[in-house]
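For this depiction, one protein chain was excluded, whereas all remaining protein chains were kept in their positions.
To keep things simple, chains are lettered A and B as they appear, and every chain counts its residues starting from 1.
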Amino acid sequence: MRLQTLSLPEERFKPATDQKPALHVRDLTVAYDRKPVLWDVDLDVPPSLVAGIVGPNGAGKSTLIKAVLDLVPHASGVVEIFGKPYRRQRRLVGYVPQRESVDWDYPITALELVAMGLYRKIGWCKPVTAPHRCRALEGLAEVGMAALAHRQISRLSGGQQQRIFLARALVQDAQIYFMDEPFAGVDAATEKAIIAILQRLREQGKTVFVVHHDLESVRHYFDYLIMLNMRVVAAGPVADVFTSENLRRTYGGRLTLLDRAVDAIGQGTH
Amino acid sequence: MILWTSLDTWIVVAGALAGAACALVGAFLVLRKTSMMGDAISHAVLPGIAIAFIMTASRAAGVMFIGAAIVGVITALLVEVVRRYGKLEHGASMGVVFTVLFAVGLILIERAARHVDIHPEHVLYGAVELVPLHVVTLAGFELPRGVAVLLVTLIVNLTVITALFKELRLATFDPGLATTLGINATAMHYLLMTLTALTTVAAFEVVGSILVIAMLIVPGATAHLLTRRLLPFLVVSVVVAVMAAFLGHIAAIGIPPWFGFEDTSSSGSMATVLGLLFLLAFLAAPEQGVIARGLNLAGLRLSIVTQDALGLLARAAEDPQNPDAGLSFADFCLVSRSPFTARAPALTVALLLLRLRGQVSASGNRYRLTARGRAEALRVLRAHRLWERFFYDDGQVELDELHAAADLLEHYTDAGLRNALAERFAGQSTDPRGRRIP
Partner (left out) sequence: MITQLLRVLSLADYNTRVVMFGTVTLGIAGGVAGVFLLLRRRALLVDAVSHASLPGVAAAFLLAVTLGGSGRSLPVLMLGALVSGLLGMGCVIIISRFTRLSQDAALGIVLSVFFGFGAALLGIIQKMRGAQAAGLDGFIFGKTASMIRSEALLIGIAALVVIVLTAVLFKELRLFTFDPDFAAGDGWPVQRLDLLLMTLVVAVTILGLQAVGIILIIAILIVPPAAARFWTDNLLVMVLLSALIGALGAYFGTGISAIAPRLPAGAVIVTVLGAAFLFSLLFGSSRGVVRAALWSRAVNRNTLRQNLLRALFEYEESGVRHGMQEQLQYLQSVRGWTVRELRRAIRMLARSGMIYHVSGQPWRFSETGSGAAMRVTRNHRLWEVYLLEHADVAPSQVDQGADFIEHVLGETLVAELEAALPRFGKALPTSVHSLSNADHGGGG
């Protein structure tokens, strides 16, 4: 397939050179089974902010994160973290996958799960030792879960499970975080706790990307917003881009022609 | 030289009856994505059969069927219990249940062998050569007992499936809707499991459990590649199974002698033929076959390059500075934003095809559109500019990005989509750069 024809030569774009963006994405196109899910995504997100990623179902929000993290193959595109290719900056990146993506009956405790965030630092073949467990416990304390450290993970509530996922990312000690729907199916207390953590991360100068569903809370939670519907409809400070016009273009039915075209491509090649 | 005896006929008849009975039930297993449940049950009925043997000291069909029905339901229940309490995924839970039951069954069969002439090997391969030895009279005809049992099973399966056709179809394709309409999807599940167990028991004595599993799963899977509608699906499944029984037996007695061996197990050979039939469908199915899809893709590529070439010629024709409205081979590659830059072979193929179709004429080194080619080229150009318009108005794409996106989409624009686009831009006659939309 010639999806590459959608991407454009690199030199046409002059990236802002004065400040290196936390995340720089150029021409990112992702196709599952030859059917495009993300088209030509361009992003330049400055550091030290909390960015929301919103869009309707199937808009490619999770795919965007996974493509940035190199978890799904992309047809084309460049991803840079603080001005260098993603692969060389991996240790600066933390990730919170969707809660449903794992088997919560897996035989581990909350503490062991959080310690996974330290594995990269521990390195190949070396065991998890007491200092690491201490650090993991601190991580649990940061999300208010220290008391349940030794509980098996299936015996935690949905909100508690989400918190330990967050704690695992926190102990990764990254500069830039990607969180896939951390607010999905959590209780009010957990939601408040997560918000507090997001704010603390921003104060520490870190950059956080959050896939989000609830449009009502967008203004309160985020500084920056990426509105996605297979393509980036708008990206920028919340105050600038969170407009009814952009919302209509993101969620409205005007892109149905494009949907049909995508369908046609999917059927034509499958 | 093949020697065909009445034994051979009975083997084929038994295989075909077993195959048809299995394929009918198996089709639903495949559609419900529970094929391996068929595998599990056909292993798990063994202890039931063995216990029936030991208790009755005979091969009384009635007792075996009752035993099988019970074991079928119990297996399905056990898998559910192990999955729920053991927190195991479905596959692992099935694996635990059927291996353990099968192991217990093997041991019991050893014990049963004292009463009934049976061995673990019979369980796998069946004892098809023993078929004509026991004869029963059914409705005035003298039939081998094994064949009679299979015939009854096939009739039972046919009756149940015909009677519950609507319900099974709904429970298979839309369990949610089925439930709201008062059809119990769980009951349907257990019904299928019971039928599977019954069929397995009827068939295993004659053809062995290997062939039972193959006949349950492979015909349905083959049909899945060939049709999407339920009734043809069932018919294809049964036809595939019957064909495999016939061809399989011929292969079993016919092929080994080519290599200087004696004949071989018919069950194994029938299963192999099933695999080959599946392979055939996998490669050559009209829509989903690998070959068809390869051709489809090649055709698509071809239509893309020819349309690209037509598009370039149409633009050249619009160019007032191009006196003869034609392009040379080199021009095709050098025009700005040409899709043929560094793709000379593709261009050669495209031009050859266009000339064969009479859409392009060549004089000397120059290629020009014919009248027929012009009509087609205008259609392509129209789709391209409509898409550019669409992206510009609705998608807010920058001007210089437009061409690439439209370039891709123009090839996928069928008449319906083109009309929808045209309707959307009814008032617009120009593309974003102010050029006319043909």
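In this section, a contact is a pair of C-beta atoms (placed from the backbone, for glycine too) under 8 Å apart; a residue touches a chain by one contact, two chains touch by 3 or more.
The model shown is predicted, which means the values in this text are computed figures rather than measured ones.
For the chain that is not shown, the touched chains among those present are A, B, taking the whole complex.
Check B:F278, B:F332, B:Y367 or B:W387 against the missing chain and you find that the one touching it is B:F278.
Here the missing chain is touched by one residue of B:G15, B:G48, B:G268 or B:P339, and it is B:G268. Looking at B:K87, B:R169, B:R301 or B:R315, the residue that reaches the missing chain in the full complex is B:K87.
Listed for chain A, the residues touching the missing chain in the whole complex are 66, 69-71, 90-91, 93, 95, 97, 101-103, 106-109, 112-113, 116, 119-120, 122, 124-128, 152, 168, 172, 178, 188. Residues 30, 33-36, 38-39, 43, 81-82, 85-89, 91-96, 99-104, 106-107, 110, 120-121, 124-125, 210-211, 213-214, 216-218, 220-221, 224-225, 252, 256, 261-265, 267-272, 274-275, 278, 282, 288, 290 are the ones on chain B that touch the missing chain.
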